[in-house]
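A protein chain is absent from this complex, but the other protein chains hold their places.
When the chains are written out, they are named A and B in that same order, and each has its own residue count from 1.
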Amino acid sequence: MSPALFLKFVEVSFRKEIAYRFDYFVMILNGFIYVFVFTSLWRTVFAAGGGTFGGFTTKSIISYTVVAMVVRISFSMDDGLIPGRVRDGSVSVDLIRPVSFQLMNLAQSVGYSAFHLFARGLPIFVASAWLFGVRVPAEGLPAAIVSLVLAYLLLFLINFTTSLLAFWFVEIFPFTLLKYGLINLLAGGLLPMDFFPTSVRPLLSYLPFQHIFYSPSVILTGRVAPGNAPVILAEQAAWVAAFAVLSAVMWRAGRNKLVIQGG
Amino acid sequence: MIEAVNLKKEFRVNEPGEGTFGALKALFSTRKRIIRAVDGVSFAIKRGEFVGYVGENGAGKSTTIKILTGILVPSSGSARVNGIIPYEDRRRNAANIGVVFGQRTQLWWDLPVRESFEMLKAIYRIKPDDFAHMMKKLSSVLDLGPMMIIPVRKLSLGQRMKCDLAASLLHRPGVLFLDEPTIGLDVLAKENIRTFLGEINATEGTTIILTTHDMNDIERLCGRLIMLDRGRVIYDGLTNELKQRFAREKLFEVEFRVRPPSLADVPELEVVEERGSKLSLRFRDGAGGDLAAVIGKLAAKYDVKDVSVREPSVESIVRSIYEKTLSLPPYRADG
Partner (left out) sequence: MGTIKIYWALAMASMRARLQYKASFFVLVFAVTLFYAAQLASLFVVMSSFKQINGWHTGDMAFLFGLLTFSLGVTTLLFNGLQNFDALLINGEFDRTLVRPLNPLAQLMFSRFEASTVAHSVIGAAALYYGAKMSGIVWTPQKAASLPFVIVGGVLIQGGIRIFVNAVAFWTLRNAAIVHTVVFSGREFVVYPITIYNAGVRFFLTFVFPIAFINFYPAQFFLDKTGETLFHPALRSLTPAVGLLVITISLYAWKAGIDHYQSSGS
């Protein structure tokens, strides 16, 4: 797929999102609710506990919360796309198109997320930075950008892989729900991994989830020593590769199933 | 039975912006455009009539039906169905009418057909005896038997339409509204449904309003035709009358033994098409239409081998009206 075509897909899906203005204003509010609830929560418990916990100060936990939340919002993706197309059979149109299905979906996802980044992530970040005095240190930025890209790919691939289950199951909502449950709990978008009991933390590091929001957020907020960032990036890249392979295998199997059994 | 007086319905639609930038701008603007979907429609339909309601895409047919079924409230004007004002007394009206929207089913997608009928029995409070009677009648005419145990989602379009028609008639409504019931069906399925509708109209005395783009439906079923153009009625009368009115649209297929260079001796006729010694002729605009006289004249003056006269079909008349090659005299609701 040519970069120009990729960008065209990005643009189309970006534009699809703008179409409903009412939604737009509501969605900003939606993102802000989470920022507000968690900053309020951390302030309360940190104030009661003397102002520090698990390596965080009140100020740094609030920075983390805002940054992780903005990343989470900017990474919004449309889960219903592929399952919908599989269910109503229009995925066969995708099959006869001379473009890579994976890249086409990535392009659409990027367009979707770009809208959420500009329309929601940025306003929420600016407002929160002003309200809570959040600052992002500049020296970690290059590593953070790499980490964000890897995190985005990882989340995309996890979603993509889950969506592909639609080839085998009539109803994939349960899987989607399960995925959200795990991501909410284990990806660091709401709770930093540092708050988990020390007994379960080694277990978490064997799972891909914390590389979605936790890793880029700790790099962005400067909680990782610059020397340690490459280790995290390498782990992220390994997970991206693993899911890329898994999704490619599943896509191939799903496509064959469709071709042979007619859906 | 059904009465519409100067019905009007306006829709306001947002102007969408053009391009990505325009779309962004439209986030903050509120430009509206007004669409007059129905623009002063009046008619009165008597009990037992079978009326065809036709017009081009977007003429306002579905909108009228939605008003008469109580889904929409008119912007002005009034309507009565069986003495009830549908949009004011929606539920009471609903109990007396049957509605089929061709593109959508009213059946329960995941349930066997029989269960959908059972549901409707409950919803319309149909008495067990009446239900049994109606079920027997409908399933024998429509041959529903084999479909009854199949989930609706697995039916073919034609089978589903049969079931939808049966579903709309279970409670023996006095009025049946059909919005494009034959859309997407094959010739045979259409024919089955036409036969069925004709029978229901005759035996149950159901008043039927049918919108369709298939003029064969109209020709076969509808004694009366109401034609709509951009929200206004442009014809309301007997279907046959429409044909007679356009009798001069009759085509003469004439085969000559010796092809004449011109037809100057029969000025009433003009040539539409020619294939060798065969000509297609029709009455020139403004010329009188005495069929026998014209044919006699033709045979007397030229060496004619064969003449056949083709009746204009409603289809061809309506097409000509849509294409504006034919025009109807101005229509007045009270005349």
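Definition applied: a contact is a pair of C-beta atoms (placed from the backbone, for glycine too) under 8 Å apart; a residue touches a chain by one contact, two chains touch by 3 or more.
In this text, all values refer to a predicted model and were calculated from it rather than measured experimentally.
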Of B:K8, B:R90 or B:K137, the one touching the omitted chain in the full complex: B:R90
Of B:I85, B:M119 or B:I234, the residue in touch with the unshown chain: B:M119
Selected from A:F101, A:F132 or A:F196 as touching the chain missing from the view: A:F196
Chain A residues that touch the omitted chain in the full complex: 20, 22-24, 26-27, 29-30, 33-34, 36-37, 40-41, 43-45, 48-49, 53-54, 169-171, 173-175, 177-178, 180-182, 184-185, 190-191, 195-197
Residue ranges of chain B at the interface with the undisplayed chain: 9, 11-13, 63, 66, 69-73, 75, 87, 90-92, 94-95, 97, 99, 101, 104, 106, 108-111, 115, 118-119, 122-125, 151
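Keep this in mind: only the chains that are shown with their structure count from here on.
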CA centroid of chain A to CA centroid of chain B, Å: 53
